[in-house]
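All protein chains but one are shown at their positions in the complex.
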Amino acid sequence: MSPTTWGWLVLLFPLLGTITIGLGFRTYSRAAGVIGTAAIGLAFVCAVGALIALLGRTGAHREVTSTLWNYDVSSGVDAGLQILVDPVSIFMMLVVTGVSTLIHLYSTAYMRSDEGYSRYFAYLNYFVLSMLILVLGGNFIMLIIGWAFVGAASYLLISFWYRRSTATGAGIKAFVINVLGDVGLVLGTFFIFRHTHTVSFLGSFHAAPHVFHTDSADLVAGCLLFLVGAFAKSAQMPLHTWLPDAMEGPTPVSSLIHAATMVTAGVYLIVRLHPLFQIAPTAGEVGAVIGCATLLIAGTIALVVTDIKRVIAYSTMSQIGYMIMGASAGAYSAALFHLMTHAFFKALLFMAAGSIIGAMAGSQSLDKMSGFRRAMPFTFVCFIVGGLALSGIPPFSGWVSKDDIIAYMNNRGGVYEVLGILGYVGALLTGLYTFRMIFRAFFGDPSPEAKELEGGHIAHAHTPTNPANGEEEDTEVGFPGPEHVIAEREPAMKVAMGLLALLALIGGFLQLPGVDHVITNFLGSSLADAPLAAAAHEPTTTSAWVGLIIGAVIGLVGITLAYSIYVRRPGTAAKFQAALPWLHRFLVNKWYFDEAIDLVIVRPALAIGRFTETVLERIVISGGVTGGVTGAVRSGSAAVRRAQTGVLRYYAAAVILGLSAVVLYFLISST
Amino acid sequence: MSAVLFFIAAIIAIIGAIGVVALRNPLYAVLSLVCHLVALAALFLLLRAEFVAAAQVVVYAGAVMVLYVFVVAYVGGGDEVAAGSALRILGPLFAVALSIELFIAMLGTGLSGIKGHGAPYRYGFGDPEHIGKLFLTDYLFAFEVASLLLLVAAIGAIVLARRRRGLEDDERDFAAVRAAPRPAYTGTLAEAVGVRRVLDQLEQAGSVTELMGGVPQDKAMTATVLGSRDTKEPAPADSGEEQS
Partner (left out) sequence: MALGWYLAVSVLIFCIGAGGVMVRRNPLVILLCLELMLNAGNLALVTFARMHGGEAGQIFALIVMVVAACEVTVGLGLIVAISRSNLPIDVDELHELNG
């Protein structure tokens, strides 16, 4: 079968899954989990089929498009339901469907006691469908459609426990910021379309070098707008404030959407549109700078946050900063490689976090967790594997991929070298905050929950509370279910986490410098037209290995620092906090981004809204326009009513007057 | 000869018309109209419409005007002219304007027949025989409709002018309902027109609940109705209120 047929099948199965579970949510209670997982599993199988079909071709034949039907061929827009199957999209498909299958498997156990079980799987399948539309899209229209759909799915899943006010607020925040990105995406498309007169990717890419010169204004504007979209979706500065709040959603949702797939859509966007970014280096520079800034800022905030899921969220933000930085600079295959490994170990970390949150009866605060090492050995191992991969310790996958990016940046020189060095600083911070989290949660004296678990009994809170603001809640629909699950007792969770841990361990070997270049070779055909990705820019093997060793050392330094602060001398952190309270406050308040956005955007918008309502709506429109019209009608009819005096003689006079007028008219018209 | 007769009849007709308009006493006005009608009959004769002239005298002046005299005698009524009514001046003005226009129309028309004396005379023109034949052949429909109209008018006159014997039961209840003050602010036409009635009702009603449609007891309502019949004093007040 041709690759595009496999591509359509990949889209078909999650669609069927969504529709089946969505429409039959009353009939399916437990079956929804099976159906959902099976749908994504089948999609993964078809993605593998597409890969095999594509491997049989070479060169330009590896870019295959297929259009089901045309939406609109009028007004010069050639929008069709078109997919493009090429190495980049197959790569993304495999990552998305593979990790999604494992997360679906994990969710069948994790969400077991939730009343909204089938709703959850319908939404999750819908999300995977949207993400696949996004990566498979063959023209800008499909990209925008997928982009908007994943935003909607993210909203639905963040506010999944909709009776929690914090969850719904977080969902709205995420959606609003994502819409901002959508606007950027659509406007960027328009800027490009104006010159290339086609919305299909391949058409635009072939036309781009001819219609744009380097750094032409429209192209830079378009690429900057695309970057706005990428930043909103991938939670880069300054549109990143939604990601920590998005942790209100269930943990599998966080691991799927906000670690492995949706937030990587920005990276995919830059890699997919690389022919345009090649011609507009300014936009690339902007992207790289913002990516670097984000990875540093997020790293510093992760050092002080106490909610375990938010630590992992900021770590996600930071790692995606690496990817955006790399993709903007031209390290396309390195960025995608890091995307893949990051998906593995970040999903694993989130799954393990879900397990320990279950052991804590829903509480997510690091302040309350300690000493779970003996009570939860499997979770501990998963955390260690994920943490080592994240910190970039050999031989784990994160080590190879992260340093792949940094080596490329250093090789490019100039401002990119500076960014690369800052990337090493970020790596130090990564090791530090990751193992801060691990040491605090698993080392030290066991907390009461840990002791209960060692006794073989999962702790249960007396009354269920919202971990974000502590208010009491129920266990009905719209709230988390009453049961808490931990990985040690659920085979489904163990299988999923185990597979991911294995992948996090060995995934890096796909692209060891000097040993094998699986990913670069595979992606090479679609990146063939990118001068930046040419072999000349690739770092030499020696410099790559030097970079790898430096990266490993820095990671180890970070871990050792964390060990000494949190395990060997437990009071050190408190001393730091006491010595630099202003710094601590600054970081805990997330660099005051939320307050700044509130001041600059939210309050003026609310003021404009209020003004519009009180002045424009009430006075001008209701009072002036409709009130004026009705008032005019009323006063007009009042004036007319005055003619109805009821006095007979006036009526007679009016009749005779009218008669005179008619006769006069006939007199005049007959002359 | 006919010119002399014409002028005499015309002048009498016009004087009669002016008399109708100008005379204060309605009886005199009726008599003036009778005179006018007779003059008009003379004019009809001059126009060789014998039957119409005869009908005019017999039916119009004879029957209709007699009816008028009876009613005027029964009803009576003087006529005070209200000071300052604009129509005292405007009325004649409009009439003069209309007359001028019609004169212009008549004189300026290209109708040749106006200058002439009419079509050549056929024997039996205006005869009752001819009129009757036309009524029963060409204009039968008009004839029948006119007779129906007469029937309707006769019945109407009887219905309008009969003396009422007093209220029957359902009529009394209806009168009671009609006499109750209507609730305020319910959108009656009276309220739409002017607030005076509502204010009057507010003054007259004892309490707001009564005004808001609270039903008074039956005894009170009966007393109201019977009281209106006995003393006759609230009824004119009621009718006076109806007019204001």
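By written order: A and B. Residues from 1 in each chain.
Just so it is clear, a residue touches a chain if its C-beta (ideal position, glycine included) is under 8 Å from a C-beta of that chain, and two chains touch if they have at least 3 such contacts.
What you see is a predicted model; the values in this text were computed from it and never measured.
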Only one of A:Asn70, A:Thr214, A:Ser365 or A:Thr645 touches the unshown chain, namely A:Thr645
Since one chain isn't shown, list which residues of chain A touch it in the complete complex.
-> 641, 644-649, 652-653, 656
For chain B, the residues touching the chain missing from this view | 2-3, 6, 10, 13-14, 17-18, 20-21, 26, 29-30, 33, 36-37, 40, 43-44, 46-49, 51-52, 55-56, 59-60, 63-64, 67-68, 71-72, 74-82, 85, 87-88, 90-92, 94-96, 98-99, 102-103, 106-107, 113-120, 122, 125-126, 130-131, 134-135, 138-139, 142, 146, 149-150, 152-154, 156-161, 163, 189, 192-193, 236, 239, 242-243
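The working rule: only the chains that are shown with their structure count from here on.
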Go ahead and note the Å separation of the Cα centroids belonging to chain A and chain B.
-> 88
Residue ranges of chain A touching chain B (in the complex, touch as defined) | 641, 649-650, 653, 656-657, 659-660, 663-664, 666-667, 671
Give every residue of chain B touching chain A within the complex, in rising order.
-> 87, 90-91, 94-95, 97-98, 101-102, 104-105, 108, 193
